[in-house]
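Missing here: one protein chain of the complex. Every other protein chain is in place.
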Amino acid sequence: MSDLLKTDFAGIPFKNPVVLASGTCGFGREYNEIFNLEKLGGISSKGLTLRARAGNEGIRIWETASGIMNSVGLENPGVRGFIQNELDWINSLDLVNIVNLGGHSIEDYIEGTELLNEVRFDILELNISCPNVKAGGMNFGVKTEFAREVVRKIRSVCRHTLVVKLSPNAEDIVALARACEEEGADGISLINTFLAMAIDINKRKPVFENTYAGLSGPAIRPIALRMVNQVAKAVTIPVMGMGGITSWQDALEFIMAGAAVIQVGTGSFMDPKAAPAIADGLESWAASQGLGSIGEVRGIV
Amino acid sequence: MSDLLKTDFAGIPFKNPVVLASGTCGFGREYNEIFNLEKLGGISSKGLTLRARAGNEGIRIWETASGIMNSVGLENPGVRGFIQNELDWINSLDLVNIVNLGGHSIEDYIEGTELLNEVRFDILELNISCPNVKAGGMNFGVKTEFAREVVRKIRSVCRHTLVVKLSPNAEDIVALARACEEEGADGISLINTFLAMAIDINKRKPVFENTYAGLSGPAIRPIALRMVNQVAKAVTIPVMGMGGITSWQDALEFIMAGAAVIQVGTGSFMDPKAAPAIADGLESWAASQGLGSIGEVRGIV
Amino acid sequence: MAEILSNQRLSRDFYLMETAFPNTTGMGQFYMLRAWKEYPILSRPISAFDAGPDKVSFLYKTVGTGTEIFSRLRPGDEITLQGPLGNTFPEVSGSIAMVGGGVGIAPFNLAARRIKAASPESRIDLYLGFSDEAVLVDQFSAAADTVTVNVGGFITDEIDPSRYDYVFTCGPEIMMKVLFEKCRASGCGDKLYVSMENRMACGIGACLVCSCRTVHGNRKACKDGPVFRAAEVFGL
Partner (left out) sequence: MAEILSNQRLSRDFYLMETAFPNTTGMGQFYMLRAWKEYPILSRPISAFDAGPDKVSFLYKTVGTGTEIFSRLRPGDEITLQGPLGNTFPEVSGSIAMVGGGVGIAPFNLAARRIKAASPESRIDLYLGFSDEAVLVDQFSAAADTVTVNVGGFITDEIDPSRYDYVFTCGPEIMMKVLFEKCRASGCGDKLYVSMENRMACGIGACLVCSCRTVHGNRKACKDGPVFRAAEVFGL
């Protein structure tokens, strides 16, 4: 791989701007059996919470037109479990190690961040937006002022590069992104899943036990792209864009819209090698256009 | 057609709850050549503005994964043109005649409403949410307090049954719906299209001249359904639900989520007879379940 | 629903598909074609290449999702046809040139045949421009008096519009504009009729996504067109 795709993100060098999205790739071990993970720029871990969680009951996945709804509910081994069993392995790989942290209360976020302060990785991706946790996890990502408060508190303790992951369910995603920047976030990633619903008409009940669940995939790509464009124009910190990216052409749209790095989630379910194929495709395109660096087309729209 | 599907909506009787959505069916003449429009409960006219508009330049339609983006920009003959050339014909049909009114300023809305006060039709559907009009049309539908102001002013002049059509781009769609109810709206319809974006990577430019355009179709159905459910639970006035409905099963999900009436937009492009097929399908289902009325399952989720 | 009678590959990306469908199609009219249920959303507008009482055939080029699905259909498969839709080329007689670029040649088989049938004394010269490989030249030759083929160049270079009473054209917008300028330059811009291939959704005049700006205000490409006087759409 040439240098065409090298990307600096808030001082962290990515060999290419392609990252596996949180929650869709575990801690990378499984995909590493399918392709060499080091072909990618980075990986974002399954969303961690301070304590281990068993996740939600009932159906966790439902297909919709060009989308999927999930209600995993942050099943994860907890920050300590992650540090014990996964961290060293990910650190042994030559890629950017992004740790995704979710939470249900500011206290949990802070304690999780403090535990993570003690270990080495590249970026903390603060998920203030998981729609599958009933107990309020959502609210931090909806109202600008709640988001501001979490980011301020986490920033004051966090020793890592801090990226805040935004929810498309935010009331005003642009204002919220600006608040994150003001509070010292080093970058923004967006979008998490859309709050959505499905009903089983035979049972006359919601499909999901939590009634609502999170929609991702190509269906929502045009909305995600618009939000990435709006946010990238509004902040000066770099942006990681995601939402329905399945091909290098999709990825390029996000880059042209202003994303420095892109993440691939649902796309990996359609083709487990989607992410490395996107990196290859971007590189061929950049070469074919005679670019010196992919950065030349970033944000040109 | 039996009485199974009869639906009262804010005192207006619908023979069935299936309506063609604004902007996707002109003023009904073309679809009436394909099926008998009177098979439907109603039709919502192309969005009118006080004065005739030529609409937007450039590409107006773009396909996305299970969705379409449009940027028609309210091309319409104006309220007077509509009254002169279309109204009598629609009134001659046995169905609920819904007139959709858009606007760019409160003054225009008021003047349009006053002109419409002079003529006969069943429901005024106030579109406070068209994303394709640069000059602010959007804002009324985003912020609760702006919406409240328009609805208050229009309510004070409007002599027709007033339904307010909400945008999924609203900051807080539930609060906004409540504000509409408080200001005297007789019903709510939702959702209009999602603000979205597409980029032509070869031209390195947005596909649409206005950069953003409105996303509709099955792609956004799960989000629309969630919003309809939230709004239907939050207000006591009746709700018209729409967003990606293509089959009677989809329609039934919206009804179970709380919609009294449903509208079909993009679905008609997939099958021009989608709307009457939905009415037939709902009726067979209601009969097969031994219901006395479709109202028995409304809002049961 | 119509049954596919044949679906033949003519070149790298041109196909000819014949379907069983009762119709009375005018020259220049099109159908909305759909060979899938949910994905993609929109049906695809394709001109009638030929049409008899119970058959319609289509000449199409694979450019994306929809046309690629068409190319995989086999005899016996079903396809949904909505149409015929739109207006027709004017039923004129005299000496007529028909200039097609790429798959824009499609309507001129039917157009040439129809005009010849109505006024056998008319003279029809076909100009067909291809980017890599000519197709169906024999078939077109049987329909017209002469056929001029250009591969890889500019078909508009081959024609002298002043020699004709009418010129019909269909193809890339840029080609049609060049031809219009050529006609205008030789003082006969009003002879030229164009078939506009705007993107469409409903195909029947209800949604206004296909609007053409014309000197007489907006017109719907699907219903008022696809055929317009060139001066109406390019004369602005």
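Per-chain numbering from 1; labels A, B and C assigned in written order.
FYI, a residue touches a chain if its C-beta (ideal position, glycine included) is under 8 Å from a C-beta of that chain, and two chains touch if they have at least 3 such contacts.
It should be emphasised that the depicted structure is a prediction, and the values quoted were computed from it without experimental measurement.
Within the whole complex, the absent chain has one touching residue among A:30, A:88, A:107 or A:296, and that is A:30. Considering C:38, C:54 or C:133, the position touching the chain not shown turns out to be C:38 (whole complex).
Panel shows subunit C; residues 38-39 of it touch the chain omitted from the view. Residues of subunit A that touch the chain left out of view are 23-26, 30-31, 33-34, 46, 54-55, 57, 59-63, 65-68, 70, 72, 75, 217-218, 246, 266, 268-270, 272.
Just so we're on the same page, only the chains that are shown with their structure count from here on.
A summary of chain positions shows that the Cα centroid lying nearest the centre of all protein Cα atoms is that of chain B. Subunit B and subunit C have Cα centroids separated by 35 Å. Put simply, the C-alpha centre of subunit A and that of subunit B have 34 angstrom between them.
The residues of subunit C that reach two or more other chains are 38-39, listed in rising order.
Shared contact sites, meaning residues of subunit A that touch two or more other chains, fall at 65-66.
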